[in-house]
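Structure below; questions to follow.
Partial view: only certain chains, each at its native spot in the assembly.
Per-chain numbering from 1; labels A, B and C assigned in written order.
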Amino acid sequence: MANTFGQLFRITTWGESHGGGVGVVVDGCPPKLKLTEADIQPDLDRRRPGQSKIVTPRKESDTVQILSGTFEGQTLGTPISMWVKNEDIRPEAYSEMATKFRPSHADYTYIAKYGIRNWQGGGRTSARETIGRVAAGAIAKKILRERFGVEVLSYVKQVQRIEAEVDYQTVKVKDIESNIVRCPDAKAADKMIRLIEKMRKAGDSVGGIVEGVARNVPAGWGEPVFDRLEADLAKAMLSLPASKGFDIGSGFDSILLTGTQHNDLFRMKGGKVRTLTNRSGGIQGGISNGESIYFRVAFKPVATVMHEQDTVDSQYRNTTLKGRGRHDPCVLPRAVPMVEAMTALVLVDHALRQKAQCG
Amino acid sequence: MANTFGQLFRITTWGESHGGGVGVVVDGCPPKLKLTEADIQPDLDRRRPGQSKIVTPRKESDTVQILSGTFEGQTLGTPISMWVKNEDIRPEAYSEMATKFRPSHADYTYIAKYGIRNWQGGGRTSARETIGRVAAGAIAKKILRERFGVEVLSYVKQVQRIEAEVDYQTVKVKDIESNIVRCPDAKAADKMIRLIEKMRKAGDSVGGIVEGVARNVPAGWGEPVFDRLEADLAKAMLSLPASKGFDIGSGFDSILLTGTQHNDLFRMKGGKVRTLTNRSGGIQGGISNGESIYFRVAFKPVATVMHEQDTVDSQYRNTTLKGRGRHDPCVLPRAVPMVEAMTALVLVDHALRQKAQCG
Amino acid sequence: MANTFGQLFRITTWGESHGGGVGVVVDGCPPKLKLTEADIQPDLDRRRPGQSKIVTPRKESDTVQILSGTFEGQTLGTPISMWVKNEDIRPEAYSEMATKFRPSHADYTYIAKYGIRNWQGGGRTSARETIGRVAAGAIAKKILRERFGVEVLSYVKQVQRIEAEVDYQTVKVKDIESNIVRCPDAKAADKMIRLIEKMRKAGDSVGGIVEGVARNVPAGWGEPVFDRLEADLAKAMLSLPASKGFDIGSGFDSILLTGTQHNDLFRMKGGKVRTLTNRSGGIQGGISNGESIYFRVAFKPVATVMHEQDTVDSQYRNTTLKGRGRHDPCVLPRAVPMVEAMTALVLVDHALRQKAQCG
């Protein structure tokens, strides 16, 4: 099950950094959804390396091809197979990786688990794996938008100590996309970009926080107990490369308030049950309550740096390793479409589950 | 799938606060494990209401009965069904709940989803549901201990602003259990207990952080991509009632460091690949690296307070509701066995998956 | 997953012949279905030993108790836990089974797999396990009837060489239940009963065929490829104790015709697409076509006989074993409710899946 996500809207990703490519099979998509590559490519372009000066410069067009599951521009209800070829294949650039474990990467743990690894470009651990997620997520976002009126978006909320001011209830996609760091607070964005550029030049990297939002989710999606909406979101986010934490609504700060202060009081408003505050983050008891869902994901600084660092080689001897060539000074701008994709995948899955049991 | 957790070591919980009881079916347990109720009851006692002056006073013995899956004191490999009767059933104490939605509880969302709810004691949303998890977790802990030499424990790390100093590498269970708040830092524990007592008297509640630890996990457990060990832990923890956040290793604080500062450098030590620091929290690329796993879970202050609060009733009219009778000023002492149980369930599942694919 | 069946309407059974009882947890049941024990008990009574002179005389009332998932006579959408206590516990009657492997039973294979078994009454291999299935199936049948207008029934079609004439399109439950062998052809039923009685007296057993039918299934249920309706039915039936074969529609006899002879021609009839014949058995390409579904299940003669037979003991020495006490000369009358239960479970599951993806 390792490479499959979702219960009813299920995606299975495959592929390594170097090899025939990367891809995804989407199973359970409702039929008769209008769908072509043009619905998928824009999100892949937002995820793509080389899109701006502050991300890794790997040169790939990441052009997606739909191999199955559509007919005359509509989904069939059968599996949608999508494929992106690998282009910028330079195994020689990574040759030292064949024999040395990169610190804070998965080289060593893959050997511990499988006894073998494709060391070229990180193999399956490469962020290229997320291409399949983003492609599938683009379909999920379309279903949410067209069939349920739900909007999913995310943005960079914080880079190291630079925090943006953003209202998750009203922020617009065009403001997010108005700069290369994908932070809708223009002032903070400027500072963030400068910091990331500095890191790039220093051969170092920096982390931060992406905030994810889903607006107009109807009350009643989610499950009690194990498959709570926030639990599935947490899993989705912690499955992204470099993520280290997740909190929802009031999150870690909830502990500073007492129960009386923290509770979201119910009031009728426009004929609907609403809450006066939204510390719950749009979810109560695992089920959406009709308020906006919002949460944060912490991404550590990317492990690949251009400095010599102590490590161990595959003969289990101490050695050093210095990153070379391309590095990604900050994963956050490219993490934005990943967070959106995973959010949409979780929500569509629960939308279908709700129809099945209670529809 | 809503009420089932795990892929190979699978638990299915059932039951409402008021009714025939609560229970769990454990499927996939290895055969020939010594097991009787005496292995389960101690963890249930740690989870039980009424165990001390700082938790909810509901009076239940929570006595577990194993109905199947064992024979002459050993597991058979067949499903283990465990059952705890409900005893302290006082539906009248909750009668107002029949017609009013408690703020920041799941009363409203259950109605939005199912169109019906058992309002007595919160029904399925009651923390009594976690009895099944803790019972199953006791088995998982035993398997980890006896078959893999892995130790799982957790403790209260913070209550509101009172933070304990604890070394996750060396902390002992007896220090955790030496006080009623389950915080191994005696000084902090005293302050925490005083704060919680104050809250109880004030009819209010307070949240905090539980830290979870797994020691001696061999390198190689976990999966890349979706079922990363940290992703499954995140889901497990966010599925616990009142949890609002999860982070692992350096977690949210990872964003304050650069990549160069943050990386865990590898060194050989005692013939083993070790890391000089453990910001990864024992997991790299979703797979354990042999270091201790440690993570934090934020629990909000419990929603039930003894104060009158605005809310809405089931006729969708504004009203107020005042908590009565029993309330739990702080969920943390009882959350400790829950965190341990969910940690153990995740780890056993991955231990079995590792055997299946790579064993 | 071994003890769980279904994707969206999921049942998990547990329990051994001797021990705390047997039971089932049903997860995914739609909310607001009227449900009490009175909906379940009649099918359990049809499955029960001792119900007539031609079935095994074990004395159990098999009284079901619903422990969770309902409130004021309606389902909540939460797991429904059902439990039947074991009553007629006579381990001494089976003591020889502790050390000898019964021929054509699962005693040896359980040891080969688990290294341990509960030898009392067959443990988990006992037909008592099917109590949970029949109880869950009663709920599934009710959902099909009340929410989808689908009728599920089955009957004994053949005992050894005695074949009944039955029209699956029109046969009525009251005719099936009009005799103890559950064969709606009264003449054949008489012969069957006489044969079974003869077998009982001879301490021997006899097998036969149960035919299963689902009428008024709408076109469009089922899945292409792996989860074809007939594939799920086949699995369901072959999971029943003592079953050895399954075929659907024209089944094994289909091979006697050419394609031209075998094809079901489409014609419009009453505004609906209908087929002139129904060799497809109501399913085409894995999906229901609106015609009645009908299939056959072969049950071998029960392995427990009252004769001395060669076998091997748990010390792996040749020996002999003679059945004693109670034996079931023919499983077929009791298999009828089992076949209905499994049919209903498959159909409800696909009904919910259809709603999820295409609803």
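Odds and ends about this structure:
Heads up, the rule we're going with is that contacts are C-beta pairs under 8 Å (C-beta built on N, C-alpha and C of every residue); 3 or more make two chains touch, one makes a residue touch a chain.
Note that the coordinates shown come from a computational prediction; the quantities given were computed from them, not determined experimentally.
Every protein chain here is a copy of the same sequence, 3 of them drawn, and the whole complex in this file adds up to 4 copies.
Here, only the chains that are shown with their structure count from here on.
Two chains share more touching C-beta pairs than any other pair, namely A-B. Interface residue usage between chain A and chain C, two copies of one sequence, is largely shared: over half of the residue numbers at the contact are used by both copies. Mean C-alpha position of chain A lies 26 Å from that of chain B. If you average the CA atoms of chain B and of chain C, the two centres end up 39 Å from each other.
Computed from the mean C-alpha positions, the centre of chain A lies at a distance of 46 Å from the centre of chain C. Among the residues of chain C, those touching two or more other chains are numbered 28, 31, 77-78.
The residues of chain C lying in touch with chain A in their complex are 8, 28-31, 77-78, 224, 352-353, 355-359.
Chain B meets chain C in the complex at residues 1-4, 10, 12-16, 19-23, 25, 27-28, 31-32, 65-69, 71, 74-81, 83, 113-118, 123-124. Residue ranges of chain B in contact with chain A, taken from their complex: 1-5, 7, 13, 101, 103-106, 108-110, 112-115, 124-125, 129, 158-161, 199, 204-209, 218-228, 230-239, 241, 244-252, 254-268, 271, 273, 275-276, 279-281, 283-290, 298-305, 307, 309-312, 316-318, 353-354, 358.
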